[in-house]
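Take a look at this one; I'll ask things after.
Removed: one protein chain of the complex. Kept in place: all other protein chains.
Per-chain numbering from 1; labels A and B assigned in written order.
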Amino acid sequence: MTWDVALILGIDGLANGAVYLLAGLGLVLIFSVTRVVFVPFGDIAAFAALTLAAFETGRLPATIGMVVVLTVLAVLTEVGSLVRRGETARIPKAVLGWGLLPLVPCVLAWLASRPGVPAPVHVAVAVLLVVPIAPLLSRVVFQPIADASVLVLLIVSLALHFLLSGLGLLFFGPEGSRTQPLASGSITLGDGFAVSGQVILMVSAAIVLSGLFFLVFERTVTGKALRATAVNRVGARLVGIRPARTALFAYGCASLLAGLIGVLIAPVTTMYYDSGFIIGLKAFVAAIIGGLVSYPMTAIGALAVGVVESFASFWSGALKDVIVFSLLIPVLMLRSFLMTHVDEEEEEVDQ
Amino acid sequence: MSLLRHRTLWIVAVVAALAIAPALAGNFTVSLLNDIGIGALVALGLVMLTGIGGATSFGQAAFVGIAAYATAWLTTAQGLSPWLGLLFALLLTGLSALAIGMLTLRLGGHFLPLSTIAWGLSIAMLFGNVDALGRHTGLSNIPALQVGGWSLADPRSIYYLIWGLVGLGFLFSYNLLRSRPGRAIRSLRGGAILLASVGADAYRVRLTLFVTAALYAGLAGWLYAHMNRFVSPSPFDVRASIEYLLMAVAGGLGHLAGALVGSALVLILKNGLQDVLPMLTQRAGQLEAVAFATLFILLLHFARGGLMGFVRRWTNAHARAQAPREAMAPVEPLPHRTLPDRGSPVLSVTGAVKRFGGLVAVNDVSFDVKAGEIIGLIGPNGAGKSTMFNLLTCTMPMTAGQVRFLGQDIAGLPQRQVARLGLARTFQHVKLRPHMSLIDNVALGAHSRTSSGVLKAGLRLDRSEERQILQEAQRQLDRIGLGDRAHELAGSLPLGTQRILEIARALAADPVLLVLDEPAAGLRRKEKMALGDLLRKLREEGVTILIVEHDMDFVMKLVDRLVVMNFGSKLVEGVPSAVRADERVQAAYLGSVV
Partner (left out) sequence: MSAMLEIGDLHVSYGQVDAVRGVSLNLEHGQIISVIGPNGAGKTTLLAAAMGLLPCKGTLRFDGEDLHGLDVEARVERGLCLVPEKRELFGELTVLDNLQLGAYAKRLRGDAMKRRLQSVYDRFPRLAERRAQRADTLSGGERQMLAVGRALMSSPRLLMLDEPSLGLAPLIVRDILAIVRKLREDGVSILLVEQNARAALESSDHGYVLETGEIALSGASQELADDPRVQATYLGGGTNDDA
């Protein structure tokens, strides 16, 4: 292994790590507010990628159909629960919020699938189209069981992933696709060492988005309200913050992150309807290294996973995931050792 | 009991149906039933490990794979008998589980499930990358099983072996959960401190459970290999593990029967969809996963406790306990400790200090407890009593100072060892097992007085010891006046009664010193009087009692001496009447004029 090779691997690893970082942030965001490990995160990223691919080949993205179906389900669920609570006065507003709002990106997507639309618009709309997916899913699938145990929420989340990847197969078909690079060209560093524009884009996207993330949570009221809910749910309620609303915001942010990730990796990896799983898994690893609470540790974990994966794939392409996951165990042991332990009473099983 | 008959009827019906199925059903159905049986074995291990023990595992399929590959290799590459393959498979699976468990079971919180994904993935991937195991093509031509001259190659023949083993597996689990180690396993969710307070080591209990669940999966793996006569890596990856977990959750994590129900539910659903969907649509193949997942999610929306949870709620078996056991013939009681002579020192605290960062919660407190007396440790809210309590019971380490129990320095000893020395405690926030019966909760207290392990318990070789334990538990229940409610579930009791039950559990440990944490909180007047009578009676029998309490009324009429704390320090010590009249005490409780 020469320095050149090491550098290439390292940079590649960082690029992948950047993607895992954003995914990990999304997972931690949702978990901290809702106790749900949002496995379908990767699937949403895959959908964004496949949507972009559809735009590029001049087809109408099947994602539109998915969003419409979810919208209908969400409206039905919300109206149903309002009727059951006897709050029929709020129905019109609910239909508007849950029914019309998610359809806006669908209309945009329909418009964007026409010929002659410039590439950046395609990218933007591909991202926007997947943004409603996570909030709609949360309304239909997770909100009704919001107080179930973490294990049941996790299992439902896993089932939801299978559902979404199945839908992906149904709507997008089994073929994979790769999109045009978002950034062409490359930069040369040092002794004629080239770093592709795509890699630079991925890393800078991670930096910019992390920065935005940070700003939103440190400077905006909604962001602080979300952090407050994550830190102390009762306290948040006592100042008038409704947990269901902050959960929606968290899901929406996560969807946005997933969309961005999707369009970022679409040019470098061939994306299939089930590519989401392995992305989600590695992001999950990063999130757990962060203890599902700490954003900085998640970031470090993500970058580490990316770099280790890169070097491992050089050493043995087939065994790279084995290596990554085997190395995980000592890391977990160290992490667990460093965390202060309270006597953990497990929740009782739902009866 | 109509309920008992109800459940036995069900079991008989299921067994009968399973027995005659091969004669009546077609080949496909028999194969499906075989798969269900194998799945049920793995799910059974999961119900115990995850449902009851609280450790979520995404790696059970890896253990199935280790066993399957082990026997496959031994019988093909080495040409040995499949029965040797069974031994080899179980040995290898057990040792792997032991190694993995020792590495990862101390991980807390979310780290444990993730570590199961880690090794589950790694092991599965290893299968596909090792030449000796055939890489991605796997190993084929695995010999069928032979019993005597009979070959079990036919699905209908191996059917009986599979279901026989499933039945034995259920029996083993059933016996295990109704025994000493079973009570410890069922208490894992209550936390390590609960187990330590009865002298058990939560880590060891969990490790044993983990290996047991792995062995169940290993047995399933061996059956799988000799049934299909072919192994490849794909049935043992993380997706398979997830499917086993889905089985356990869909069936009902809280019930052993959930393993069977869940396995049947998932496999029948998958197969059913494969049959039904093509009739409804052209794109059946693609819709399968979607339909399956949708139905699964709907199930969990309506029945979080799985199908068995739903059934239980519906038959309202919930509120009532499991069938009461037959009245037991009296047996030899468990051996008793000899209590120290009245007046000799039992516990002495010298200069106890506890700091949390800058906060001094306990500031140089010293006092003695002598055998046969009742001492009260009192003080207003925030005085440091609970911290002092935790220091005494070694739940928390002391920053400085000394604690001697029966002449032995116990500062720094692990809680469970102190418990075994004869110090039994209750908890301010009651730590009972809500889904266990009263008698089982109390029997947990006697954990350190006997020693049957998992194997003895599962094989039902511990019956005489178990009778002794239950007799002891019944005795304690009678003592506190709950004797006729022995089989109710602890979760249905009002808080005050739960506190009394905890005392019974502490008494079941045959303690020298009983340390009670606010036992009177939440009790009505009559209940408090009964509790006071009980404690006085215990003192007469030679048990020494230390009560941390808030309720002055209760304490005044009960104790021999009082130690009053305020702001972390000892304020006053003396007989109740003197303490009550002390102005400093009055000011501490009623508050000072500000």
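One rule holds for everything that comes next: a contact is a pair of C-beta atoms (placed from the backbone, for glycine too) under 8 Å apart; a residue touches a chain by one contact, two chains touch by 3 or more.
Bear in mind the structure is a predicted one, so any value in this text is a computation, not a measurement.
Although one chain is not drawn, the whole complex shows that of B:D35, B:E243, B:D440 or B:D551 it is B:D551 that touches it. Residue-wise, the contact with the chain that is not shown comes from A:A225, picked out of A:V67, A:C106, A:L129 or A:A225.
Screening A:L27, A:A49 or A:I241 for touch with the missing chain picks out A:I241. In the complete complex, the hidden chain is touched by one of B:N271, B:Q471 or B:S492, namely B:S492.
Touching residues on chain B toward the chain that is not drawn are 380-382, 492-495, 521-522, 524-526, 550-556, 567, 580, 586, 589-594. Taking the complete complex into account, residues 221, 224-225, 227-228, 231-232, 234-242 of chain A touch the chain not shown.
What we mean here is this: only the chains that are shown with their structure count from here on.
Considering their complex, residues 50-52, 54, 56, 103-104, 106-111, 114-115, 117-119, 121-122, 125-126, 128-129, 188-194, 242, 245-246, 249, 253-254, 283, 286-290, 292-294, 296-297, 300-301, 304-305, 309, 312-313, 318, 431, 434-435 of chain B touch chain A. Listing the residues of chain A that touch chain B in their complex gives 141, 144-145, 148-149, 151-152, 154-156, 158-160, 162-163, 165-167, 169-170, 281, 284-285, 288, 291-292, 318-319, 321-322, 325-326, 328-329, 332-333, 335-336, 339, 341, 343-351.
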